[in-house]
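Showing chain A:
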Amino acid sequence: MAKKILIVDDSESIRLVVGTALRAEGYEVIVGNDGQHALDLLLESGGVNLIVSDLNMPILDGISFLKEVRKLDKYKYLPFLILTTESQESKKMEAKQSGATGWIIKPFVKEKLIAVVKKVIS
Partner candidate 1 sequence: MKAEFSNEQAGGETKSFLSFKLDNENFTIPVMKIMEILEVPKITKVPQAPNFLVGVINLRGAVLPVIDTRVKFSMSPIEYTINTCILVLSIEVNDEVIEVGALVDSVSEVFELNEARILPSPTIATKYRADYIKGMIQEDDHFLMVLDIDKVFSSNDLESISEYKEEKLDETQD
Partner candidate 2 sequence: MDEMKETYIQEANELLENLESSLLSLESNPNDGSNIEQVFRVMHTLKGNSSMFGLTKIAEFVHDLETIYDKIRQNEMQLSKPILDTTLLALDHLNKIIIDSELEEEDNQLNHTNLIAQIHTFIGKSGSVEKKEDSSVETEQDVEGPITYHVMFAPDASIFLDGTNPLILVSELTGLGKNIVIPHFKAQSIEEFNPLDCITFWDVFIETDKSIDDIKDVFVFVEDSSTIVINELKYTNLVSNKEFGEYVSSYMFKEKSIDVNEINELADKVGESSVKESSKAVEVTPVKAQTEAKVTTKKEAKEKVLSSIRVSSDKLDELMNLVSELVTTQASLTLFSQKNESPELEVISENIEKLSRRLRDIAFGMTLVPINNMFSRFQRLVRDVSNSLGKEVQFVTEGGETELDKSIIETLTDPLMHIIRNSLDHGLELPETREEQNKPRKGTVKLKAFYSGISVYIQIIDDGKGIDAEIIRNKAIAKGFVSPEQELSDKEIFDFIFYPGFSTAEVVTDISGRGVGMDVVKRNITDLKGSIVVESAVGVGTTLTIKLPLSLSIIDGLLVEIAKVNYIIPLSVVNKCYEVSNSEMKGNFNKLLVLDDKQIPFINIRREFGYKQQPDEEKSQIIVVSDADRKVGISVDHIVGEYQAVVKPIGKYYKNQDFISGATILGDGSIALVMDSHKIIDLYTEHSKLETK
């Protein structure tokens, strides 16, 4: 059965690029527009193998979303990657401390994305 990845970003362009790249690798992809939406999707999904999320999002931002996910028993150990730009160095630390598994730096090439995903996906 294909592994499921939940991607979350308020930019439609990013969602499209990441989603397409992941699907091409054979992953099943669920897409959220912001942290709150993603949380709802996660709960409905019955389980995913990885979450890839942007940080700057309206309603519920990346870090808050991450924290909410970690509160749930089912997803305490779920791999969680954040999407971040190089100018957000401190965010990487903050994310790690909040329980993120790792990060992908924007802009990224498809190969790098896939490599990191493979690195952490459960």
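We take it that a residue touches a chain if its C-beta (ideal position, glycine included) is under 8 Å from a C-beta of that chain, and two chains touch if they have at least 3 such contacts; residues count from 1.
Inclusion criterion for the candidates: all candidates are chains of the complex that A comes from, given by their letters.
Remember, it's a predicted structure, so these values are computed and weren't measured experimentally.
Candidate 2 is the one, among 1 or 2, that touches chain A in this complex.
Residues 10-14, 16-17, 20, 33-34, 37, 56, 58-61, 63-64, 70, 76-80, 85, 90-91, 93-94, 96-97, 99-103, 106-107, 119-120, 122 of chain A are the ones touching candidate 2 in the complex.
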